[in-house]
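Only one structure is covered here, and it is reproduced in the block below.
Entry: chain A
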Amino acid sequence: MTDSQDRYRRVGHGSAPILALERISKRYGALTALEDVSLTVNHGEVVCLIGPSGSGKSTLLRCANALETLEGGRILFQGREVRADDPKSARAVRQRMGMVFQNFELFPHLTVLRNVTIGSTTVLKLDSTAAERRARALLAKVGLSDKASAHPAALSGGQQQRVAIARALAMEPALMLFDEPTSALDPETVGEVLSVMKALADEGMTMVVVTHEMDFARRVGDWVVVFDKGRVIEEGPPKQIFETTTVARTREFLGHLGWHGESTLDAGAQISVAREDVDR
Partner candidate 1 sequence: MPSVVLSPITGSWQFLLQALWTTVVLSALSMALAFAIGVVVGALRTYGGRLLDFTLGFYVDSMRAIPLLVVLVWTFFAFPLVIGHSLNVMTAGVIGLGTHLGAYMAETIRAGLTSVRRGQMWAALALGMSRVQAIRTIILPQALVRMLPALGSLFVFAVKDSAIASVIAVPELLRQTQVVAGNTFRPFELYTAAMLVYFLLCFPVARGVDRIYRRLAHLGSS
Partner candidate 2 sequence: MNLDWSVVWTNLPRFWDGALMTIWLSVVTMALAIPGGLVLAFMRLSRVRLVAKSATAFVEFFRATPLILQIYWTYYVLPAYFDIQLSQLTTAVVGLVCNISAFNSETFRAGIVSIRLGQWNAGRAIGMTDAQVMGRIVLPQAIMRVLPALASTWVSLFKDTSLVSIISVADLSYVALKIRTESFRIFEVLTAMAAIYWMMGYPQAKLVDWLHRRYKVAE
């Protein structure tokens, strides 16, 4: 792993990482979700976490966000330790990290606009006009200005997820966490969400994305971390992971997804994930 870090200069290198996981482990009773996991995320980097289902990726995000406690190791966010067991410091961390869930988790009893403003008003204590102004700007950014007064039930999955992204951005986070943001979407709507995420990345937002969209990881990711059974088995730039990997398990996993490396891609074969137009 150190090899790739030496040969390839990561985005944001040279200053302290914004998020550092040091040898963390997480257990649920007899089940080990994460074992001795270490990784770092730099400012402005887009880190993609890939791997089979159940390999611990989502758990890792929840630990980073202080939604879960650790059995071992520690997490540093902006230089300070994340303590999930201390409610006040946990809340402070979560205010500076935004999270987007696989199931969107919009608040169904609130309008779209209210979903986006509730964080600002309740937590940041912004006054309602300022909060609303910020919310409308964000809704415009994700392309949903016209849905401001609708309820989530009236929106498609892709639209709901874009609102969820706007809701997280309303808190002006330093880091955005995405937990399989497109896994619960119909294929037609996956593209609209990935476009929003790419635009965010282009603006320089630091992002950690758990995803099965390999095309996104390859084109938008700056650094890819491969998980299996709660451990990191490989990490490096996308080119290394997707084209020149020497780790058998990685190749096996990518093979399962129908990913056969550079040659197949160049041949223009339609890998399942390429239906969205990420380069728009």
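Behind the choice of candidates: all candidates are chains of the complex that A comes from, given by their letters.
Everything below uses one rule, namely that contacts are C-beta pairs under 8 Å (C-beta built on N, C-alpha and C of every residue); 3 or more make two chains touch, one makes a residue touch a chain; residues count from 1.
What you see is a predicted model, and the numbers here were worked out from it, not measured in a lab.
Candidates 1 or 2 all come from the same complex, and the one touching chain A there is 1.
Chain A contributes residues 62, 65, 67, 87, 91-92, 94-95, 97-99, 101, 103, 105-109, 118-119, 122-124, 151, 153, 164, 167-168, 171 to its touches with candidate 1 in the complex.
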